[in-house]
Structure formats: C-alpha cells, structure tokens
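In this view, the complex is presented without one of its protein chains, the others remaining in place.
Order of writing sets the labels: A and B. Residues in every chain begin at 1.
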Amino acid sequence: MKFSMSPAPFLRRKRTTLAIMLELTIALALVWLASIIYYFTIGTNHGLQAILIGIVSTATMMVVEFLFYLPKCIKDGKEAVSKNSELNCFKETMNAMGYKLSHSFGWVSGLILALLLPVGTPLYVVLVSAVIAILVGKLLFGGFGYNIFNPAIVGRIFAQLCFGTSLAYGVEESASGFTAFTGATVTSQLSNNNWMTTGLDIDLWKLLLGNYQGTLGETFTLLILVIGVVLAIRKVIDWKVPVFYVGTLYLASLISGFCGGYGLGSFEYALIQISVGGIMFGAVFCLTDPVTNPTSPSGKVIFAVGAALFTFVIRYFASAPEGVAYSILLMNMLTPLIDRCIKGFTTKKLLPKWGVIGGIMLASMVLGVSSGFVNHEAYDVEYRKQNEFSSVIKKVEDNVYHIEVQQGEKGQIWSKVEMNVTLDLTNRTVTKIEIISYGANGGFGDALLTGGEIKFNTDGDEYTSFPKEKEPIAMAFYDKYIKLESPLAFDEYLNLYSKGNSLSAWSSEAKNVIRVGATYTAMGFIYGVCEVINYAGGAQ
Amino acid sequence: MDTQKKSKIFLNPLLKENPILVLILGLCPVLGVSETIDKAIGMGMAVILVLFCTNLVISLIRKLVPNEVRIPIYIVIIASFVTMVQMLMNAFTPELAESLGAFIPLITVNCIILGRAEAFASKNSVGDSILDALGNGFGFLIAVFLVAFFREFLATGGWKLSNPFTNSTIFEIRPLADFAIPLFGQNTGAFLTLGIIIGIVTAIRMSSEQRKTLKAKKEVQ
Partner (left out) sequence: MKNLWENKFVRLPLSLAAVCLVFSSLLALTNFVTDPIIASMQEEKEKKAYEVLYGEGNISSREEVTFEATDNINSITKVVTTDNVEHYVYNLSTKNVISGDFNFLAGIKDGKVDAYSFIGVENNNNYGFAEFSNGKDRLVGYDGSNFSIVSGATNTSNGFKTALDAALAHYASLSAEA
C-alpha cells in the first residue's frame, strides 16, 4: 500500500519523493546542528557525544539496509548482466543498490532517532536501537511505504524499554572515558510535580531557546517551530497534522489551567506544556511521516487530535514523560482503521455535517478530560516513592531542604530518617546535614547516624548484637558523609545511589561503605540525600 | 528405495518440515521455555520421550481402536505418558522439573503430539511411526534450542549448561554480560526472537524453492 501524500488529482508538479525527503533531511540536519552547538557550549564531551550519536545512528541504519537489500541487488545485477553481457556485474549490483537505498530513505529515520535520544546515551545502545528500529520497524514490513509504525519511534521505545536507566541526560568525563548520569530534566520535574508549575522555576523563554536538557531534538523549540512553518509552506509536510496536534494539546492544557485556578496565567502555562517533552519535535517530524498517517485530510485531522488526546492522558495519568512516543505509536496502529472509515468521504461534502459533530465531540472530550479528571493540586511538598522507599521533601529556605525518608511499609518499617540538607548548587556540593530524628530502636543504624553517640537500646542496656569490628567502618562513613567537616560533592552521594537501589545490589557493590550492619539506615540516608539533590535540580 | 523413504520420514521434520519453524505448530512451550538453553534442552528431551512412547503405542493399537472414539483414546494415552514423564522428572531431575514448572503438563495439549498421532501414527506401521516421532521430536528440540540460544545470549550475555540429573554446571560462559538486554529474557523478546527466526527460515526456504523451480525449468528447456 503505497500512500501518496495528497488526494487526487495526482498530476500536479514534477516533484519526486526524493526531493521532498531531501528537504526534510536538510531540516533535520539544521536541528541536529543547533543541538550540537548547544551541547558544545556545555562541554566539549557533550558536543562530541551529540555528533557521535547522530553518526552512529544514521550509519547503522544505512549499513543494515545495505545488508538487507544485498541479496536482491546481486540477483538484479546478475539478471542485467545475463541480458547484456557487456555490463560489469559489480557495477550493476551497485547501481541497483544505489537506487534501492536512495528510495528507502533510511538516513531520515536515522537522524530522527538520533534526535530522540538524550545526549548521554551509550553508543552501543544507539547501535542496537538503530538496528531494531530499521529492521523491525521498516524493513521486515516491506521497506519504505509499507511500514505501519514510525521506525524512529520504534527504536526509541525499544531503547526506553531495554536500556531505560542508561538513557542519561548528562555526560561526565572521567578517567576511563565518558560516564553518564541521570538527573532531573524539566519534563520529569514537571511530571513529579503533577504537571503543575507552582514551586518550580521554569522560564518560558529559557525553554524555547533550549537552555534545558532533554533529548537532542528537544532543545530549540523555537527553531523547530520556524522550521515547521517553512516546511509546511514548501509543502514538504502537511500542515494539518502538527497544527491540530499542538492546537488540541494547547486547548486541553489551557482548560486544565483554568480549572486549576491559574486564571490568565493559563495561557503561559499552556505554552509551557507544549514546549516541554518533545511535543514540537514529534509534531513536526514524527507525526507528519506520510507513510504512517492516514491519506485523507479529515483522516489526518482525526489522527492528530487522537494523538494529542493520548499524549494528554498518558502524561497526566500515567506520569510517563515520554507520552509523545507512545501516543504516536498508538495512532499509527489506528491509521488503517481511520482510512477505512473515511474511505470515500474526502470531499468538502464532509465538512458541514461531520465538522459540526466532530467539533462538538472534540470540545466535550477536551473539556471533560481536562477539567473533570485532572488532579489540580500542586504539591508544595514533594511526595516520592521508589520501590520500598517513600519520602516527603519540603523546601525550607533557599538551598535548605527538609526530607523525611521511610523505608518499608505495612508495619515493617526498616529505617526512618528525618534531616535537613543544605546544598550549594553552584559548586554542586552538600554543605551541611542535620539529622533531626531517626528510628531510635536502639539499632546500629542509630549509632551510624549519630556518630556513635547512641550505643544503647531504648531500655538503657548496651546492644546485644553490636558488631564492634564494624565500628571503625561505620564511624568513617559518618565522618565522610554525615559530619561533613568540609563540603562534599554531589557525585559522592549520587555514585553510591546510582549503583542500584535494591538491597542485593548495594551489598555486593558498595560493601565497604554501606554494609556496616546498618544497611537499611545507610540506604535510607543516601537515598534521602540523592532525592534532595535530584529535587533541587542539582544532578545536572 | 524403501530406505530412502524411511530416511525421509526422519529427516523431513528436522528442517524442511520442522513442526515449529515451518508448520508453526505448538508455539506455546517454545515461547515459555526458551529463556535458557538448559530449559530448552530439558523440554526437548521430555517432548521426544512423550512423542516416542505415544507414537509407538498408538501405531501398535491402530487396528483395534474404533474410529469414533479414537480421539479420547489418544488423549488418554498422551496424558498418561505425560504424567509418567512428569513423575519421572520430579524424581530424577527435580531442579529441571521445578524450573519448567507448568510446561511439562502442558505437553499434553501440544499440537505436535496429537497432530502426529492423528496424522501419521494411526495410519502407518510401528517402525515408520517411531522414525516420525524421533524426527519431529528432534525438530522441536532444534527449534527450541535455536530460539533459546539467541535469547539467552542477548538477555544475559552468555550461556550456561548444567547436568539435569545432578544439577552440576557443565560450563558457563558469559562474554558479553555488560551489554545484556534483559528485554529478551521476557515475553516481548520471546516473540521478537521467534518471529525473526521464523522469518529467516522462511526466506531461506522460499529462495531455495525458487532456485529449484528455476533449475527444473532450465532442465525442461
């Protein structure tokens, strides 16, 4: 089923698919260039990583396509030689391959996938995702024009599912090359705060001009907007899809902002919502893929509106910041269905009757969803829960955060720590930790947190099972991480925590530091400090 | 002439008419036990044993079984043999039985067994049925082993083989453990791997068939 990009008549001007795709490639390359420049301003290793990701992704896809089409091209070459024995077999094969590759447009998916990944992605992850994207997403379905799903999105989702923790937003240079670390992006900050902006420091212009970290393509929203307009004017992409997608999202965010009591600030709030999380990029480059969206104009409108509603729902209720990718895949699945329903109704006759009905349905859906079900409480305390840890964070003063961590539930509380953490965000160090309260069951953990002051259980007897040989290790831990005679870098805490937040992972890796016989208390403490660091946005 | 036909009965199900990769029968256990090659080989052995016994018995009594009740009788036979195999596995290979879990009783409803019983054993002699059973059983083993080979490599970066009777490790190598993709240890990976392998096998099969018809055409000319 080869989809053409516009309805009949087809004899318009002589413009091949190749020409259109080349213009699209130029646009993508511009976005890529912009992100490279941005990341170079952060650090050379970031910029280099950005370049490498793009190169690896595109090259892998081209190589896979080459290998996939090789048998057929060899056969074609042999056939051509058998018909005209003057031709060189190798040249004919290369000719056939050149034709095939240039009409399969693998590099476009390569660039889009690269722009969907964050800068800290390890290169082998990029490689594997690119292979799966082009193979499972496009080639196995029959090549260009036959695929159901957008291949770049398939690769992105695969990377998310398999390597989710490796998709890091920052790259750090260490002695052994690059090590990646995860941190709070604006998207995840927003999603943790229930998509409300109170209490968070988000500047709209900063967002639009790309001064925050997200995936490679998310940075310059304004640039993508301009490029989108240019492409639409040059008829490279169909204007309906991005306009209706962004428009519906804007409308839904607007209404939910009004209901959340932002008043006139809702307009800016809605603008923030659509500048975050790759919506612009997805709208201009991923949703408009002519192969995977419906052929008819009204079908395209339904497609865009559906994708917007899915994005809205996934973001708000499933707290998955990557709602855009999932909603694109879902609507790609529904494209053949939409086509079949709209079959034959592509003329203007459709508009009055269906337009009115459709408009009413759309409005009611948007209103209902956004006002009725969305939780409008902005938390000024931050509730977090991860595995068996739950914590409540509150900002007490500038750079001072109060956190209560509890590990365990349902009557089996294994550790409890309440402390004030003072951070220095510019130098990225923790300057002071003040332990306010703890479990106080006379366990070794109390000794750890108080530097050996507490050695007795609550009855006043000395511990029955106090492993004295572990005392120096515990005291060293206390001196280094809790007493803080001099400020300690964020990474000291983050490195301990990032090694895994399950008991067995800590026990085997951070043995000397953590396994002092107060495992749960130490875990809770480290977890608490790292959560405060993440909450304050200091993990960049 | 006769031995050629007999060898064809054994060799066909191995690759050309492999029950899983070509006839696409009985995929459920393949998806379920192909996480490690240990489990795959264990399951394959169990299926071979069951197939052997059922084909033998069914072809022995094929003349005595009345037509109207043959399906219930076959099912009783298959279920009994599967239960016997399960009891034997619980006694002699307890760890393997525990890791295979519910898939051993599920052999009863595996299409391959009832399919071969119905299609072949009930109409052919004992010798032929035994050959057919062994062929299909080993075909199943080859297919499951192939899927497990790739899945375990991608999911854990290596392979581990152990002796089921004594639970001692024969070898364990994990060269690429740092680059493991845990998705392939789960159901998604099972479907993906199986699909890609079936695709490759079909492509090879179709191209070899095309080549044969081309050759035949050329010979005719």
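In the analysis below, a residue touches a chain if its C-beta (ideal position, glycine included) is under 8 Å from a C-beta of that chain, and two chains touch if they have at least 3 such contacts.
Here the structure is a predicted model, which means the values were calculated and not measured.
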{"item": "Option from B:24, B:84, B:177 or B:216 whose C-beta touches the chain left out", "value": "B:84"}
{"item": "Subunit B residues touching the omitted chain (full complex)", "value": "61, 64-66, 68-69, 72-73, 76-77, 80, 83-84, 87-88, 90-92, 94"}
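Operating definition for what follows: only the chains that are shown with their structure count from here on.
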{"item": "Approximate Å spacing (C-alpha centroids) for the pair subunit A, subunit B", "value": "42"}
{"item": "For the subunit A and subunit B complex, residues of the former touching the latter", "value": "71, 124, 128, 136, 140, 158, 161-163"}
{"item": "Subunit B to subunit A touching residues, read off their complex", "value": "179, 181-183, 188, 192, 196, 199, 207"}
